[in-house]
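A single protein chain has been removed from this complex, and every other one stays in its place.
So, chain A:
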Amino acid sequence: MKSILKPLLMVAAMAMGMNAVVTLPARATLELNVNKGNVEPMPIAIPDFQGGLGAQISEIVTADLKRSGLFAPIDKAAFVEKITNPDAAPRYEDWKVINAQALVTGSVSKEADGRIRAQYRLWDIFGNTQLAGEQFFANDANQRRVAHIIADAIYEKITGEKGYFDTRVVFIDESGAKNARKKRLAIMDQDGANVRYLSDGRSIVLTPRFSPNRQEITYMSYESGQPRVYLLQIETGQRELVGNFPGMTFAPRFSPDGQKVIMSLLRDDGNSNIFAMDLRSRSTTRLTNSTAIDTSPSYSPDGSKVVFTSDRGGRAQIYVMGADGSGQTRISFGDGVYSTPVWSPRGDLIAFTKQTGGEFQIGVMKTDGSGERILSSGFQQEGPTWAPNGRVLMFFRDSNGGPKLVSVDLTGRNEQPIPTANFASDPAWSPLLE
């Protein structure tokens, strides 16, 4: 990834808009509290950016903000003022009459060296003021990323939370009949664009997960015959077996510092325990030792704890332990079967899959198991992954013959399909790109 990122120079708040950004208290009048349960989407006007690529970029910004559920982009046909100079203050009254609370203007132009320059300004209509202005340079290949970065900046300016649009998702692309599914490792932007395949479909591959350094994923593959955990360098395609264990290894995830992979290892008696492998020293540490299925481990963001699934109590439930395996404690006590716990990147919640009453539910609970909330229910759905800001989950739902990706926010009210060409499962969200 580094090679792609270098040309993308971010020059924040250059000559333009600098004063406005610094002297105005951020979110003076324009504010969206995402912590409130009921967020009314903020009406926002985003006229086409100026310049040849302008409309294309502003469409992506608009789509990102709309999908978040926090913004309601206003139909362009309703606009009164036609923006001709995106750097000049708008006629605030013209935007007030259509109840736009925020206005985004911008332009995209080509530099002499071939790079594109994109700039935007965010206007607080009822505050009669500019809230932010920034410009970005990028090479052609990163056009969409520039749009996502602008959307992230607007999201952050207005909500006070980091955005999540300049991110990618690794997932399993599935095609063919259900009893002969071809499964391929794939990566795409969070909005479904720029799909790239990372495996050829000859072997079953499952459960890819991002490293915190973003250039590497860990996943499970049947390529050697016995299912095992691998590492893959996304850019070079270099692959590597994680450890040399006699039996199946599965359910891998990175530690937050990227130095370890935690996973399940099958015991000869048919049960599964959790191990952590240090990727530098190659030493492994056993964290659980039960005659049960212990799987789906996920670290807390500070690396001090691990949440996992175990059926040691009879049916699968969620447990938390120290990163050294100490103090294994059950935290889920609801009516049903719990699995695939994933610790939020903010540290405050654990997302999970719950089976109850013939349904599969995606929900969240506090890290002590209290405050369970179900965000989505369906006949067959599972495998939540967190957006890096801890506000949105993506998971996969099986319906109409195969799985598709779906995102849902923490209110549970904003569910969005993620477009993919084929069936898709096992999404894993990247951290914010840099």
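The rule is short, and it goes like this: contacts are C-beta pairs under 8 Å (C-beta built on N, C-alpha and C of every residue); 3 or more make two chains touch, one makes a residue touch a chain; residues count from 1.
Simple rule for what comes next: contacts and distances are computed from a predicted model.
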| item | value |
| --- | --- |
| Hidden chain of the complex, named as in its UniProt record, picked from "Peptide ABC transporter permease", "ATP-binding cassette domain-containing protein", "Peptidoglycan-associated lipoprotein" or "AAA family ATPase" | "Peptidoglycan-associated lipoprotein" |
| Touching the absent chain when the full complex is considered, from A:135, A:295 or A:332 | A:295 |
| Contacting the left-out chain in the complete assembly, out of A:129, A:143 or A:271 | A:271 |
| Option from A:178, A:196, A:282 or A:413 whose C-beta touches the chain left out | A:178 |
| Touch residues of chain A, complete complex, unshown partner | 177-181, 183, 204, 206-207, 220, 225-227, 247-248, 250-251, 264, 266, 268-272, 293, 295-296, 309, 311, 315-316, 337, 339-340, 353, 355, 379-380, 382-383, 398, 425-426 |
